[in-house]
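The other protein chains are all here in position, but one chain of the complex has been omitted.
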Amino acid sequence: MTAKSPDPRIAVFAGSFNPYTIGHADILRRGLEIFDRIDICIGVNFNKPEAHAQARDRLAEILRLYADEPRVTVNIWGGLTADYAKKIGAHFLLRGARSVKDFEYEREMADANRAVFGLETVILLAQPELSWISSSLVRELQAYGQDVSQFLPPIPQ
Amino acid sequence: MTAKSPDPRIAVFAGSFNPYTIGHADILRRGLEIFDRIDICIGVNFNKPEAHAQARDRLAEILRLYADEPRVTVNIWGGLTADYAKKIGAHFLLRGARSVKDFEYEREMADANRAVFGLETVILLAQPELSWISSSLVRELQAYGQDVSQFLPPIPQ
Amino acid sequence: MTAKSPDPRIAVFAGSFNPYTIGHADILRRGLEIFDRIDICIGVNFNKPEAHAQARDRLAEILRLYADEPRVTVNIWGGLTADYAKKIGAHFLLRGARSVKDFEYEREMADANRAVFGLETVILLAQPELSWISSSLVRELQAYGQDVSQFLPPIPQ
Amino acid sequence: MTAKSPDPRIAVFAGSFNPYTIGHADILRRGLEIFDRIDICIGVNFNKPEAHAQARDRLAEILRLYADEPRVTVNIWGGLTADYAKKIGAHFLLRGARSVKDFEYEREMADANRAVFGLETVILLAQPELSWISSSLVRELQAYGQDVSQFLPPIPQ
Amino acid sequence: MTAKSPDPRIAVFAGSFNPYTIGHADILRRGLEIFDRIDICIGVNFNKPEAHAQARDRLAEILRLYADEPRVTVNIWGGLTADYAKKIGAHFLLRGARSVKDFEYEREMADANRAVFGLETVILLAQPELSWISSSLVRELQAYGQDVSQFLPPIPQ
Partner (left out) sequence: MTAKSPDPRIAVFAGSFNPYTIGHADILRRGLEIFDRIDICIGVNFNKPEAHAQARDRLAEILRLYADEPRVTVNIWGGLTADYAKKIGAHFLLRGARSVKDFEYEREMADANRAVFGLETVILLAQPELSWISSSLVRELQAYGQDVSQFLPPIPQ
């Protein structure tokens, strides 16, 4: 009665991750309880060399972060997330939602990805105490000289 | 790199299901792509004998509906959903969300079930064309003599 | 280039109107700029004689209110609004929305009435200064002895 | 009792329509059941010659689309929508709303257009199965080489 | 430049407080940084003797809770909150908001209390980690035999 479905369940966790926060890390951790493998897909605009270089730095950091977790892979991608998911054989998109505004955006994206590409989106709600932490907040605090290390997962050296 | 996590992933799909609509059936179908087993838990107030009898009828119908799907189980429960999940060894709650109002309610429940009981909630967004179909709408249409068969999954006899 | 469409545009403006407030009257007034005729449909539960009697009183008051407006008709109805609209040959439902919560409810109803009955719903947003006035607020103020005449359109004697 | 109001009801349906999707076309079609004439007003920034040229292409396409519908007119405008409405004698703005986010934006615009310019806004809710289709989604899919013809109304040649 | 305004700022913190949770206590604590005095007003229906008796028990508990805080007063009231505020000379209503749904409700109430009674409402947002804790959740957990002491402020004996 509890036979496992045959195929591994692969999810893409896409974002700009600029930076990758403890909020992202928490969604990833919880996603690993659901999926067999999660591919972190760092979106980048290949036409902007500087952005590309920064994305490579983020890739290196996230790789170190999950060096001991064989079920996590990390890549950079400059196109549609859906095309990436097809390419690696993923049927799922993993998303975190922090607010009603997020929810509305995610619904629109999920509807499009289901109707156009046949992909299923799984939404995990941010834990309340992490719900106000976003990459843009971290960038703003950083721009004004604040220490933001409390918002970033500790990267093994 | 795609080794499966050892334990079967069991989710509880709880509701009053009065009636069980094609909206519920669609969430269940999509949930089966994610989970190894889903237990449909029909909530009932055991102090109301009439409600209990109706719940048993719904149980029989839903059982027939999934007679050929060994990964679906169906039960009646008169207590907290979280207690039921613990009882059957389920770590997940499967929920459908049809609107922002649903989302806010689900967030509150998900936060409580995570903090108090350690349960994870997975939310699937209703497909747009099913988003306006609810049990209460079906009951209201039925009360005024409308044919509601288009909103109910066909039960094998 | 501005030929009129042949048929009169008839809308049903349904509600319990307990009481009919200046908010309702404002939606009706604006609706009359859009539709050729509006039928105010007072919903009532015929199984409750007291409620039926009260609805008849409201009917009399609203009739007096629009005695000089031949494009407004008023009726009592105990069934589905959609059935009423079919009965009187109305293709439109007129609705006011005061908040996001209203909007979500109206969307669900509008989707159902379009899909099941082929009816079109036209939503007018409450004017900001009337947005907090509801029948339930008026009833509550009245229950505690407040003068509520400022929330009710003056009925000609 | 169903005498028609004397003046033709003219609505402006304004947007950048970049591109004009099947979602827009559906709102227009439903609007034609309500209004006697609808003027599609393509907003453009006259200071950007390239944008102006593109708007002219869109104008030509939309004109072909409604070549057989005398109640639809199409124009390009570089100013306030309200000024355009005054200019052509339109009393109504026709808007589609796809989500709560849309609703909030439309409410703010409707309040301003009513208070400042005396214009009435009529909101039609997108049909659920079209609710996730937006011009920006179509542009993004197009930018990545996807076929987007399913989102565009077939233009007669 | 920092002269104090002459009158003490008095706020009413009204609710059924069934029970008074750590969420309520946190709003009260933060409110005391803003107001000179806060009156906790336990709403009750005097027509229900049993409810009245329970409200008196809650009154006794909340009084013990704030025995050492002279700026907090506690009372039971069976009428409109606004009438109570007038009676004790309070110009402010203190409210906590946990969600968008709360926000919409509070906006409607605040608009009414400002327009009808000249009262100002101050909304404090629940801290994220307390945002899912409500009286109704506590009552439901309690009804099913859960220990809910973690949600209740410790009452001095």
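The first chain written gets the first letter, and so on, giving A, B, C, D and E; residue counts start at 1 in each chain.
Simple rule for what comes next: contacts are C-beta pairs under 8 Å (C-beta built on N, C-alpha and C of every residue); 3 or more make two chains touch, one makes a residue touch a chain.
Predicted model only: the values in this text are computed from it and were never measured.
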Among the chains presented, those that the missing one touches: A, C, D, E
Residue of E:Leu28, E:Ile42, E:Ile62 or E:Val100 in touch with the missing chain, whole complex considered: E:Val100
Positions on chain A where the hidden chain makes contact: 98-101, 131-134, 137, 140-141, 144, 146
Where the unshown chain meets chain E, residue by residue: 1-5, 8-10, 30, 32-34, 36-37, 70-71, 73, 91-92, 97, 100, 103-104, 106-107, 110-111, 114, 120-125, 127-128
Absent chain, residues of chain D that touch it: 79-80, 83, 100-101, 104, 107-108, 111-112, 115-116
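What we mean here is this: only the chains that are shown with their structure count from here on.
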Reaching chain D from chain A through chains that touch each other, fewest steps: 1
Most widely separated chain from chain E, with each centre as the mean of CA atoms: D
Chain separated most widely from chain B, comparing mean CA positions: D
Chain D: positions in contact with at least two other chains: 100, 128, 131-132
